[in-house]
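Yeah, one chain of the complex is gone here, protein chain that is, but the others are all in their spots.
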Amino acid sequence: MSAAFTYAPLIVALPFLSFLIALAAGLADRDVLPKGGAIPGILATLGSLALSAWVALTVAGGAVFDETIYEWAVAAGVESQLELSFGLLLDPLSAMMLVIVCLVATLVHVFSLGYMNDEGETGLPRYYAGLGLFTASMLGFVVSDNLLQSFVFFELVGLCSYLLIGFHFREPGPPSAAKKAFLVTRFGDYFFLVGLVGIVATFGTAQFGGAESFPHVAELVLAGEASVRTFGFAPETWFTILGLLVLGGVIGKSAQFPLHTWLPDAMEGPTPVSALIHAATMVAAGVFLVARMYGFYAVSPTALAIVALVGGFTALFAATMGLVKRELKQVLAYSTISQYGYMMLALGTGGYVAATFHLLTHAFFKALLFLGAGSVIIAMHHNENMWDMGGLRKRMPVTYATFLVGSLALAGIVPFAGFWSKDEVLYEALIHGLGTEGSLGTVFLAAYAMGLLAVLFTGFYTFRMVALTFHGEPRTDLAADPESVGWNVKGPLSVLGLLAATTGFLNLAPVKKLTGAKVDFLHQWLEGPEGAALMATLSAKHYKHLLHDVNPAQVTASELGPLLPAALSLGLAITGALVAFRLYATPEPTEHTAKLGGLQDVLYNNYYQDEYQVWLATNVVQPLAGVADTVDQSLVDGVVNGVSSVSLSSGSRIRRIQTGVVSNYAALVTLGLTALLVAFGLYEGWLL
Amino acid sequence: MAVPVQWYLLLSAAMFCIGVFGVLTRRNALLFLMSVELMLNAANINLVAFARLWGNLTGQVFSLFTMALAAAEVAVGIGIILVLYRNFSDVDVTRATTMRW
Partner (left out) sequence: MVAETIAFALFALVTVGSALGVVLMEDVWHSALLLGVALLSVAVHYVMLQAEFLAAMQILVYVGGVLILITFAVMLVRRGGVEADAPTDSQTDVDTEVDA
């Protein structure tokens, strides 16, 4: 075992330690720590980053690691024994994710110095404690080697998002947004929990990797080489049900339709927190979970179809809502939902590497955009309305340059990171849609069409945002004379700007297809170190085998050149961007939304998603709860109260037979004894 | 053995019945105590008589324990009676009925 793996638990422990330190500082109720507790957080995430990099290098060197660290419950079953444990699974996927999370968390910590400390916020130890716990939870989630541990950290991540979104708890908005985020994701997690129990009950294990892991056992069962208890269903049906139950949690956390409504509201939290939630932690957790147990989804056509459709639809749906938003962070929120839709689309259509790639690039450019937005918000004294900005380009050159890079990446303009990943997502969807026979192929194509259309909207809303914020003339006095931002804002922005521009080159799959040069590094990375036994069930190559050979629908890629699809999506993105620039990059831009007619209201109101969910809650769930309450109050409580009142009243009557006179008791005792003697005498026959 | 054991049993039964009679009829707590002593002694006579009959000392040992018990019981009983007297300025057991409900 490599030394890197020995120290790997520290990756999770260090941010947790910073959480404890910040918590203690907060409880001490004095300024015991300089910078409100930011320093331990920065040091801890830096340490984790270094360790993660070391782990990634070790994994690159051909070693993988999957071991149980702590077993917290063992139950002996009839056939096998059930072990519930915490473990570490360090393979290419988790190593990559570790680096992303640590890097973004470090930069967010640094940025917070500028956004929180320099702005004179109070309650900073609480803020940094939340960030530390958030990072630690996400890292623990990433290294999980079994689904139960994933679930535990999944919930912790949700808790931290609640704490951080509601950071400004004295204002009216944030607490309710925090509650909404908590409850909506918890609704999805409920299905996840049921699915988790189902998986453990079916397979007797929740391990992700190895020959005993549940995806592998499912594969064997489908191939007819093993059997598990499937509770009366056909194995295919049962595995699909389990996969979809777990997907419920994913949809909640990754803000997919119809559980996406919490995410735009979560913008009430501090902007660095939004960056962390959107780029690396909470929202990424859902997609990462699907990638982690991809072997389980790859064998089920129905699950794949649903993942692909949900993803494609969400990508398009969220993009249209982002078109008309007036606030900077709202646009970014809808873009996040949309981009995670792309990742789901890729996972659903068999593009495992593409989804991972988009997760990677999106983490960087979305963190960049949020931090850039944070920088603008500092400059605008916490006014987020884009219609009050304009012309910031000249006054905030660093922010503008980096934000532009992030926007180009988000819109998918060559050669920035987002282009390569989004193009690969769409390309995979297209070739698998064309290559796969039957209805699954049609579903893939439909999802692809939605994804492609969303590219146009993405280009439009991204550059509408850029144009309104940075171009034209200042529309308010504040925009004409913005507050300057410090190094701790510009530093992270520059790092992320560089990454957003370059991470695309990690995986130039189209270039490889055209020239044959081996430049698809991420593909090679995820196919894993050759020879490691663990990777037999966790590599991209294995997933391809599952999709094609084990999946009954036989997901196949067609031989289509990458140039045409890439040109198509690039053309759409550029069209969207140019139209947005024409409309909004003018000295006196107008909203132009009146041209949308009736659609305008629908878009402003987010397709009335919140309204119908509230309607469901008040008109369906509440009456149901009322009925349950009535039953509880009258029937259940009635029985309980009845029992107690009967015994109470009978007790108060029966106690009247007590006289309190000792002589009576003595007489009764004597009588009883005599009666017993007589009875025994008669029974035994010696009396008569 | 000159006196048949049955006679001792009769004596013991008579004493026991007198004790029970005392407990059942009298209302003075002190009389309760004395009646209990009578019953214990009746039991002792029984034990000692059988010990003599079988030539076995177990009965006598047992009656020694009974004596110790009787002594302890009287000590506790006296304490109760004194408290009873202090609270009710009387030792009539039928009057001390305040704790029944």
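Each chain carries a letter (A and B) given by its place in the written order, and its residues are counted from 1.
The rule is simple: a contact is a pair of C-beta atoms (placed from the backbone, for glycine too) under 8 Å apart; a residue touches a chain by one contact, two chains touch by 3 or more.
Please read these numbers as outputs of a predicted model, since none were measured by experiment.
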Contact list for the unshown chain, restricted to visible chains: B
Contact footprint on chain B, counting only the chain that is left out: 2-3, 7-8, 11, 14-15, 18-19, 21-22, 25-28, 30-31, 33-35, 37-38, 41, 44-45, 48-49, 51-52, 60, 63-64, 67-68, 70-71, 74-75, 78, 81-82, 85, 89-92, 94-95
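We adopt the following convention: only the chains that are shown with their structure count from here on.
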Between chain B and chain A, distance of the C-alpha-averaged centres to the nearest whole Å: 82
Residues of chain A defined as touching chain B within the complex: 655-656, 658-663, 666-667, 670
Residues of chain B defined as touching chain A within the complex: 20, 23-25, 27, 32, 93-94, 96-101
